[in-house]
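Report on the structure given below.
Removed: one protein chain of the complex. Kept in place: all other protein chains.
Here the chain labels run A, B and C in written order, and each chain numbers its own residues starting at 1.
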Amino acid sequence: MAAAPVRIFVTGGTFDKEYNELTGTLAFKDTHLHEMLSLGRCRLDVSIRTLMMIDSLDMTDADRAIIVEQCRAATEARIVITHGTDTMIDTAAVIAAALPPAAGKTIVLTGAMIPYAFGSSDGLFNLGSALSFVQVLPPGVYVTMNGRDFSWNAVRKNRETGVFEALHHGGTIPFSTG
Amino acid sequence: MAAAPVRIFVTGGTFDKEYNELTGTLAFKDTHLHEMLSLGRCRLDVSIRTLMMIDSLDMTDADRAIIVEQCRAATEARIVITHGTDTMIDTAAVIAAALPPAAGKTIVLTGAMIPYAFGSSDGLFNLGSALSFVQVLPPGVYVTMNGRDFSWNAVRKNRETGVFEALHHGGTIPFSTG
Amino acid sequence: MAAAPVRIFVTGGTFDKEYNELTGTLAFKDTHLHEMLSLGRCRLDVSIRTLMMIDSLDMTDADRAIIVEQCRAATEARIVITHGTDTMIDTAAVIAAALPPAAGKTIVLTGAMIPYAFGSSDGLFNLGSALSFVQVLPPGVYVTMNGRDFSWNAVRKNRETGVFEALHHGGTIPFSTG
Partner (left out) sequence: MAAAPVRIFVTGGTFDKEYNELTGTLAFKDTHLHEMLSLGRCRLDVSIRTLMMIDSLDMTDADRAIIVEQCRAATEARIVITHGTDTMIDTAAVIAAALPPAAGKTIVLTGAMIPYAFGSSDGLFNLGSALSFVQVLPPGVYVTMNGRDFSWNAVRKNRETGVFEALHHGGTIPFSTG
């Protein structure tokens, strides 16, 4: 049985940052997703589309509207989004508001703490993880980092450690807004 | 909510092969799993145990009996086994015969085409994939390679391409033994 | 015959830059020189001393005075200095003014366009080059980049290409074959 087709939307983030040797600064050029899928010998039916190539701290409401619209328009039911980690959860919340589980789409956001181009990146691990979760999780919006999957409204990034942690919802937080 | 604990059993395979610079040959030393989990910033509750460190073409029935026994004895319900790709499916079949789904264990075998130590390995991608599938798949024995999960009896390794492919069962193969 | 002892002075520069994954910025921590010498299986009698760990654009006259003083005080006649490429030639000129060939010291400055920690660095090539030139060149101050050695006053960094190029001196070298 063939694996279900997966759409990957690239938005930039640390995942795709590179070192510009003439300026000595970090910058974006092209996505490394094709190279990463090749390295991972990935044989899923994947199509990649770069929506933007930005630092997630620079992501605007208009950018997020583009992402939502592309998720809505995608013919694939399974979508992975590469995204900077700083506002990944914010974008996940916007997508979740627009595309509830009833929309029938499983959407997984992932990123990296170290650029793939720098050799010692967590990106390849995270990509393997995201592409796996997206195939088996029920419709909904998820964040995948650190080998774990989190529902969009049950996770936070710990800024001190860089680790994504589960939020412990209890009865005491009746109106969580994610 | 904390992620469920995962046991990793290391058996060797290409995953952990190294280059011995004095002899100019490939050999095993210690496992790279700890380093790989660290690189992937994995925050699962994982415990690693090396059962053997061998080429899977050298794996004997006695070796497989050890693996089965360790899977049975593990207190974790979720188990990843790193294994050479050449006989990974054979070992999966032996485990499946001993531990049917009713045993309540989700067991995922994975490996690599290129040694992790050689820099351009698929190992980190496969490890991210295996650790993700093992958390969400129902009890059973699976093989994870090329970004895909296969039931142990629905997959073959294509020796010409090195790719793991789905076996297409149909009504015409009523008594498949894997 | 044993190779002559070599002193390495570390001043920072792109060579030793790292990616800080919590802030998403480039920064200095410890030098990578020990790791690089180990990777290169270097068997020279080398002693490494870190004088500073800064971007060469931030290097002050006081910093250069420290470098000069350390070169003067070193018991070794052969010295390699790792340095950012932007002002490497300026520092070389200051050293050359203080330590003319009669001082009996062969001093080679080198650097990198890509941080060693980023995997695809020119640093290891440049280090092999600098350590070789320093063993055989006569007393004087040199810059080694791009596989070449340049006298401190016969080189410029081309800012558009990042390449170190020979300066073509005029009337003072009447029969240049350049």
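Convention: a residue touches a chain if its C-beta (ideal position, glycine included) is under 8 Å from a C-beta of that chain, and two chains touch if they have at least 3 such contacts.
Please read all numbers here as calculations on a predicted model, not as lab measurements.
Every shown chain touched by the omitted chain in the complete complex is listed here: B, C. The missing chain, though absent from the display, is touched by one residue of C:V10, C:L44 or C:V141; that residue is C:L44. When the full complex is taken into account, the listed residue touching the unshown chain is B:P115, out of B:G12, B:G40, B:P115 or B:G147.
Considering the complete assembly, chain C touches the hidden chain via residues 1-3, 36-37, 39-44, 113, 119-122, 124-133, 135-137, 144-149, 154, 162-164, 166, 168, 176-178. In the full complex, chain B touches the hidden chain at residues 14, 19, 21-22, 24-26, 55, 86, 113-115, 117-120, 159-162.
We take it that only the chains that are shown with their structure count from here on.
Viewed as a network of touching protein chains, the structure reduces to a simple linear path.
The angle of the rotation carrying chain A onto chain B, fitted on C-alpha atoms and rounded to the nearest 5, is 180°. Averaged C-alpha coordinates put the centre of chain A at 41 Å from the centre of chain C. Distance between chain A and chain B, defined via averaged C-alpha coordinates, is recorded as 26 Å. Rounded to a whole number, the gap between the C-alpha centres of chain B and chain C is 47 angstrom.
Chain contacts: chain C has no residue touching two or more partner chains.
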